[in-house]
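A protein chain is absent from this complex, but the other protein chains hold their places.
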Amino acid sequence: MSITYLDAIRAAQEKALRDDPSVFIYGQDVGKFGGAFKATKNLAEKYPGRVIDSPISEDAMVGLAVGAAMEGMKPVVEMQFADFSTVGLNQMLNHAATTYWRTGRPCPMVLRLPSGGTPGSGPFHSQSMETIYSHYPGLVVMTPATVEDAYSMLLEAIGMEDPVVFCEHKLLYYHLKAEALPSEAVPAFRAHVARPGRDVTCVAYSAMVHEALAAAEELAGEGHEIEVVDLRTVKPLDTDTILASVARTGRLLAVGESWPWGGASAEVVARVASEGFELLDAPPQRLNAKDTPIPYHPNLWAAHRPTAVRIAAALREVLRY
Amino acid sequence: MSITYLDAIRAAQEKALRDDPSVFIYGQDVGKFGGAFKATKNLAEKYPGRVIDSPISEDAMVGLAVGAAMEGMKPVVEMQFADFSTVGLNQMLNHAATTYWRTGRPCPMVLRLPSGGTPGSGPFHSQSMETIYSHYPGLVVMTPATVEDAYSMLLEAIGMEDPVVFCEHKLLYYHLKAEALPSEAVPAFRAHVARPGRDVTCVAYSAMVHEALAAAEELAGEGHEIEVVDLRTVKPLDTDTILASVARTGRLLAVGESWPWGGASAEVVARVASEGFELLDAPPQRLNAKDTPIPYHPNLWAAHRPTAVRIAAALREVLRY
Amino acid sequence: MLRARFAEDKLASLYRAGRIVGGVYLGRGQEALSAAGGVALRKGDVFAPLIRDMAGRLAFGEPLIDVMRTYLGSRLGPMKGRDGNIHRGDLARGILPMISHLGAMVSATAGVLLAKRMKKEKGSVGLTCLGDGATSTGSFHEGLNVAAVEKLPLVVVVADNAYAYSTPKDRQFACADLLDRAKGYGIEGEGVDGTDPEACLDVLGRAVQKAREGSGPQLVVGRLLRLCGHGEHDDGLYVEKELKNSERGRDCLSVMEKMTQDRGMGKDWEKWKEAAHQEVEEAVKKASEEPVPDPFEEDWRATRTQGAAEAWVEE
Partner (left out) sequence: MLRARFAEDKLASLYRAGRIVGGVYLGRGQEALSAAGGVALRKGDVFAPLIRDMAGRLAFGEPLIDVMRTYLGSRLGPMKGRDGNIHRGDLARGILPMISHLGAMVSATAGVLLAKRMKKEKGSVGLTCLGDGATSTGSFHEGLNVAAVEKLPLVVVVADNAYAYSTPKDRQFACADLLDRAKGYGIEGEGVDGTDPEACLDVLGRAVQKAREGSGPQLVVGRLLRLCGHGEHDDGLYVEKELKNSERGRDCLSVMEKMTQDRGMGKDWEKWKEAAHQEVEEAVKKASEEPVPDPFEEDWRATRTQGAAEAWVEE
């Protein structure tokens, strides 16, 4: 059997629906149609009344989930694309995220965001939105990079008593495959050393993990051992694992697919600089997308995002110091 | 004559209305009433038809401004509180900000955000939103700290061919005073050394500049010379001025009133760590608000935000290294 | 209504004396409509009040002491000083703690009702209040539309006081009457003179009843004026004199008083007044003496899940 990243997301939702009667799914076209990406295929048939088609109303979708969560349900809301979640953002940042601290009562819900760039999808179907959600207090923001994590982290997200933003990467949906679903998993809040090495720590998350791994492979051919740390969850950030890695390597490159100003890569570099200054043998560096909207034409898109080639070049720079 | 920060904002809008027929003001209660904070007082009378009351429709307010800007006008949109701009965020991030790169045609508009905490205003009338706006490409984000800057930067913002997010700090509205409005000014994109010093660089912006200055004063009494750099504009960020300062001091504390994950202070620390690593004699540090919603009770609020006392303590830490 | 009015009068004077933490936004003149909502609901229902719903809150059962705790900054209030005043709520009592963003509570209340339906809890109604200005928000539209699609037992009460802060209704919408919106959502609606306590009880009772019986969302538009500023910092001078002097500008409490007297219950009215006064004073006194929040004892964690979770293992 071969299971894709998307299959894993579907399977996790199915398991959650099966195991917990308080779980329900809400989103545009998620019902009979199975969702724009088929992440909820057949679930409406199997769990009647619990996989619900919503109108095109992102604000109300999130608001409704907040209300349902306050009333003890565990809604999983699918945005058709992460990019459209700006319309539901107010309910997420100001309502879902503030409920626990303001009232002491939990607001357990998951917002699934099909995220990230794919060729030809352009400025409004390619965004990575973890920065915005992570900046505001009260949310957990997950960015799984593997089939196994897509499954186990989504299950953990649904089980959590906090509102979780679950950033799935569309580029991984179909291509990334695993042999089987995991039966146990590292906790979602822990970063993972995806490839050990001792020369540079390359911190990445989501699709960038695979670009980083490819770059590491390339540099292995040049005699350099790159350690790739997969953040898995960007809020809260597992600083310990990052610092432990930098303690081994003395060098850091943080990679993010989102824009350069103030994203997860800035946060990683800032933390390492503050808390691990003495561990560093070279200036910690960042690599991000270019600071423009995400281009529609694949030629431009390929140059806009960090790729294995660009990561490898950045790693060589870090090594050269 | 004594002019407040709020007077300066009003005066800049008046000058813009007078000098440029394409400028108009749009916002809730901005007309005859003069705005919730009176930033547009008497302007509707003086410039009939150009200071327009809007419905409570932040999405449409920004969308309307985008359309008007594309058609050659220069709208200045007032949000009643920065916090409500989440509702208009989609039009700002995905429409205003992308127009120039997508089409080559400018989208000159200003979004005025009464920002920041004041005692008793609580989680939804206290936010600083520069992080979200700065992360997305295509926007200029200004955060003036002085009466003079409030005036000259707002004029520059209105004159600019890009969409500008103008973050005014409500705590400065009435208390901060100057003798006169400036007749010339440092360009908005340049940071400013608000107080020279040679022991630590303390980077701040908006209301935090004044807390930093008070902390610097306090530390002067202990024999330390703190250099306070006022960012003025957080996007684009004037890295040169910051690095030049760190080159003098060898130490950095970046202060922001917004939440810790990924804000301007993370961006500053990350840039200095990357580009000015060798200038640093100590780990660069950050100080931000606590990672919870902004508390309503003044006791909690005072402990939530960075204050002169907390900044002074952080500076002592940096000095101790 | 009386308790609400006296409580608010007291808050206004405490505000002027500088004793209130935060702002004070009153519902003066809007008590009849608000209270009628609270009266029409019963235990197990959900109430999502807005800023002018002191009367509805008290009628629904919010303890007066919790009101005063919030305004006076007691740590024992329902929000512990973290959030306050008009935002206070108590999920255990079915009072949703509003967020400031107007319109946001419509879909949230719908969500509570959807959850109750999924949990097979039958017969609960949700009631949410907003002003005429809040109908211009996309949230109002999306929330009401979703509720209509799901045919949820939601009552949306619009207190049309002709102004949103200083903005008169002709700058807010172009329809003749906000009730004209009901048909566009495929729901029922009814208007009411918001200064007439009996009419309010009648119309809101009916709306809640219909919602309870499965007729789907109900829109109620009450016409009235607020007899105070937007907040206590505002003099409200922009409200047109003509409007103030019209029927619409009547004080529902005077109407109520007259009604009571006409029915020969003038003495009862005086007694109620006395009791309400006393209750308010006691609550203020009690709340004033309670401890304030302490930042050093505060739990500064915005999520319930803390640190790394335990390893997840398939059962």
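Read from first to last, the chains carry the letters A, B and C; within each, the first residue is number 1.
Operating definition for what follows: contacts are C-beta pairs under 8 Å (C-beta built on N, C-alpha and C of every residue); 3 or more make two chains touch, one makes a residue touch a chain.
On a predicted model such as this, the values are computed, not experimentally measured, just so you know.
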{"item": "Displayed partners of the chain not shown (whole complex)", "value": "A, B, C"}
{"item": "Contact partner of the left-out chain, one of B:Phe33, B:Phe84 or B:Tyr100", "value": "B:Tyr100"}
{"item": "Options A:Val193, A:Ala302 or A:Leu319, residue touching the unrepresented chain", "value": "A:Ala302"}
{"item": "Residue in contact with the excluded chain [from C:Gly44, C:Gly184, C:Gly214 or C:Gly266]", "value": "C:Gly184"}
{"item": "Sole residue of B:Val30, B:Leu139, B:Ala212 or B:Ala264 that reaches the chain not shown, by the stated touch rule", "value": "B:Leu139"}
{"item": "Touch with the omitted chain, as defined above, among B:Arg10, B:Arg50 or B:Arg305", "value": "B:Arg50"}
{"item": "Positions on subunit A contacted by the hidden chain, ascending", "value": "28-29, 31-33, 36, 53-60, 81, 83-84, 86-87, 120-125, 290-293, 295-300, 302-304"}
{"item": "Hidden partner chain, residues of subunit C it touches", "value": "136-142, 145-146, 148-149, 151, 170-176, 180-187, 216"}
{"item": "Residue numbers in subunit B that touch the chain omitted from display", "value": "22, 24, 49-50, 54-55, 57-73, 75, 90-91, 94-95, 97-106, 137-140, 152, 155-156, 160-162, 182-190, 236, 238"}
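Basically, only the chains that are shown with their structure count from here on.
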{"item": "Farthest-lying chain, centroid of Cα atoms versus that of subunit B", "value": "C"}
{"item": "Mean-CA-position distance for subunit C and subunit A (Å)", "value": "39"}
{"item": "Subunit A and subunit B, separation of their C-alpha mean positions in angstrom", "value": "30"}
{"item": "Multi-chain contact sites of subunit B, meaning residues that touch two or more partners", "value": "83, 86-87, 123-124, 290-293"}
{"item": "Multi-partner residues of subunit C (at least 2 other chains)", "value": "79, 82-83, 87, 99-101, 138-139, 301-302"}
